[in-house]
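For this depiction, one protein chain was excluded, whereas all remaining protein chains were kept in their positions.
Chain IDs A, B and C follow the sequence of writing; residue 1 opens each chain.
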């Protein structure tokens, strides 16, 4: 037993709450799915640090079905880029069922990659390579998301292929529009295989976590797709992933998600978690009844709504004061008067644009009457992204232009080469290893200036 | 000049980049809008701390038009709740233009509150009070979002009313469905007034920032709506706010947004910023050409895509070590062996479920062989939400059940009453003001146990 | 009692057959219609000679409702012409319900004049005159179809106006398209009055008979509209009159028809009959249950399917022989040999293009070896339309150019001035009062030629 078992406990409570639900029926359209165990029910959660939590039948393999769509879309985006993929598949919610025809009248372009028509086109866009056929490439790619090699349920595939007339119809319709430089009729067979790839709820939660974690698999540490591609896939899941219930889902649950007719359901809390549920009985829209219930409850109970992110606020600037208020300040004397004129700002955590704005604003506010020198203490900062870096340099340059002396406490060198600031201001930005040294330097400069 | 002017500079650069764009025309459907200055162009950004940045014509008042919709929807949600509002207005993207009819065949329920039909129903749902008529209530409510009293452009209102046949048609259609306990035909006149409410880009950015800030106006500090309502409104803006281009907008820009035919455009980065643009010339979909360009660029340049939030990661746990590695550790001796068996975990910032999981996992990992005592240092933690609080107590109780002694460094009492943990474990969780005291206590207990 | 009572008997048998049907309910959307007697059931048939037959409640007045639409459309066509009316109202089946919106996206033009949107536009197109307001003009025009002055059921009108939100919505929608030079919002009130005009089943059968009779009221003899307008209205009734069941109706019943929610139903057999039924209980599509059944049975039992018109065949040419086979032929002798070379063709009835072709073909076939002279006996012909006249002259001219002498027996002068033929051939076409005279003349000419 351990502290983090509290997370497993929480999943277990949700499992208990929904395990008794008896509504819904496994998908009937192919016999292999209809034979699924209606009692099977697993939940899994994977954190951004790659911690895996699960309960119930989270290690039972089942076929991905439509859950394969966002990941193959991610592969297409990685290979061809958003603009090229967007020429063949739009990204608008169709307001229609998963197997709706949903082709733009003028272009024959499917509405989005989450409906079957769009998924078939997406699969058609994946080229094979000299080393592997298109499907092998897809299979390996899916495995990188899951963190292990996946395989195909050949029996389900055979059934899928035998009953896939509607998907074949979509493929012929798309090919008849004559616009695609790829062959969707051939691709539809690859699509049937991709739907029959087998994974567990834990695998799926890992796959979702990889998207949530900016494309880096948090378990294996492998970069599967770029952060941009991961964000794009999540955006399409947010508007189109739950078919014609996508709007209501985002409103109530607030998480990009994707369901499959085999009873799988994934959701991603960006920079938080990957989630997955597995339970074969489906509601009228083809979504797992227990999975839907459990993920709604999980989001609400643990405050995972994408639009509700209070944890982000108020945690960047940990100190904004003047040097004479520091515990290290010597008592009394003329030095103290100088220290009064040295502002001190300390930041922590990862700095992005949002955080950088806070830091800059705090620098302005520091010091009496918004004048005097300032010390920026970055020792507790973990990372600074390129946008924040540019903002910090620009802001420090502004201070210098304003005649305010600045010094940074940055033993780890997170601010990078200080050239950019020097170029703008003609002055060196002094960098120190300890806060006190920086304060003393600033006080010294002020004394000189007096 | 000051450091934060770097933010204004960044806005200014975007302004320069798009000011020269000559595409689009002001809305022609009412003369007052057609007469708008095609060169007018303002940008504004309001941070979660209420810092306001702007450039260009950001103080020029113009009418809200459709930008009023999400805020009146917020009022309806506040007064009636999501379930009741949802009975009359759905929350699904319609895939259609703003003035599409978009009523569900069976129920007459509009697709969502961002299309005109849904907005009229939403307005119809707002009851007056003994003290003020429905419109006065709406106007005052909009003012609370903006942080100041707003007024109506009576000339635009008169034009709006004179040319509003299509909206009247929608109102009659809805009333003819006979399901609404309110009168949309009367409400359509209120709706025309609400569209004619006047605000500036800075006002609009403040309104968007209020949604992004969990319903609390970051400038005035007033709680305008609950965090839940703010999240719901943002979710609907994300899927429906840009009409039939909503999917592509979320894919590329990644921000909940809403445009109006007067040339306004708002976007919200949850827990980050409220953004607004104003420029009358519109594209074919009725969105401000320069505003669209500027917000796309803003999002991409400053990394504001909702699904791409790297700053969230890696900043919770600042220390996970053993006590003998602490700088305060006394050198050598038997004490040192005891301190080796005391894990120390320090956290910072605001703790939610995600952060709590990280802390609990770190506690488990701390100490040699995942045994021994642990010290949890919460001094740098700013807030702990109720979910995180429950998780921490549950995790600490788990440790105690496991025979691992825990102590917290929590001089600010952020962990609240320690009763819950005691109830589960029968033990008091010792709380200290300094880390060293906690380490000593743990070492002492371990020594006793030996 | 009399022979033609056999027709009344036939109607009576249909009445008995359907009077017991208990399905359907009177229209519920306005109280006045809901209070209609569910047992009321009348049938009426008016012939092209103005003979009226009826059974049951055929003299009970009820409101026209949608049955007014084809007649007001006829007025619009009469006033403005097909091309002008067609600019504002299309003539395509909408495949939708009567109150569907059915406006062309690009133009706002309603699909056809039988759906409400199209009917409102049609009414809007009717201008008033210096002498009477638009509605008075419509009312008087409807009366000319019925053969008597009609009036308005003011109570139904008041209800109609009170519950007509959907129609007002349509009017506002159409006006908002901004294309119409008339005001549908004002017209919708006129439309409500037109729907509340009161008539009996016998009136309605007379109205339908007027359309079937080329626009001439067969009872009063008044020309209400031109034959072209009558045909146009019937064509639109054929494709659009039964809303989204129009195709099946034409397939099975084969008659242009129009139903109304008050329980009326009319059908027209062009050049045969006007039919009407009245029975308030409606089916799910808003059509009178008994009326539908009775008219289907009537069409099938009496062979009225528009596409099945065997009576037209074989009745034009009553004689095609040679003169020596005529009963008047003198026995034996050289004269007989000459008569052998004179063909005789007798026609009867009304001659149109179809009949003229038969006559011309018979003339070619007459006489031995398709040579010799021909006598065309037109004494039994009742009328020759302008097309047939031109064809006959052209054909007779052809014969003359071919060296075949022709003579006509045409004491009534139906062939008109014989100038046209003379101009083409340089010969006079001899015209006689008796067949024998004509034969003798032809034989004489042949004798001369020998």
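One rule holds in what follows: a contact is a pair of C-beta atoms (placed from the backbone, for glycine too) under 8 Å apart; a residue touches a chain by one contact, two chains touch by 3 or more.
Quick caveat, the model's predicted, so the values are computed rather than measured.
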| item | value |
| --- | --- |
| Partner chains on view for the chain not depicted | A, C |
| Among C:32, C:65, C:78 or C:232, residue touching the chain not depicted | C:232 |
| Full-complex contact with the absent chain, from A:107, A:176 or A:285 | A:176 |
| Of C:156, C:399 or C:446, the residue in touch with the unshown chain | C:399 |
| Contact residue for the chain not shown (choose from C:161, C:391, C:408 or C:442) | C:391 |
| Footprint left on chain A by the chain that the document does not show | 101, 165-166, 168-173, 175-176, 185 |
| Contact set of chain C toward the excluded chain (per top definition) | 1-7, 9-10, 47-49, 51, 82, 86, 90-95, 111-112, 213-214, 227-228, 230-232, 234-236, 238-240, 244-248, 250-252, 254, 256, 269-273, 301-315, 318, 348-355, 357-358, 360-361, 363-364, 370, 380, 382-383, 385, 387, 391, 394-399, 401-402 |
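Everything below uses one rule, namely that only the chains that are shown with their structure count from here on.
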| item | value |
| --- | --- |
| Those chains which touch chain B and also touch chain A | none |
| Chain A and chain B, separation of their C-alpha mean positions in angstrom | 17 |
| Chain A and chain C, separation of their C-alpha mean positions in angstrom | 71 |
| Whole-Å gap between the CA centroids of chain B and chain C | 68 |
| Multi-chain contact residues (two or more partners), chain C | none |
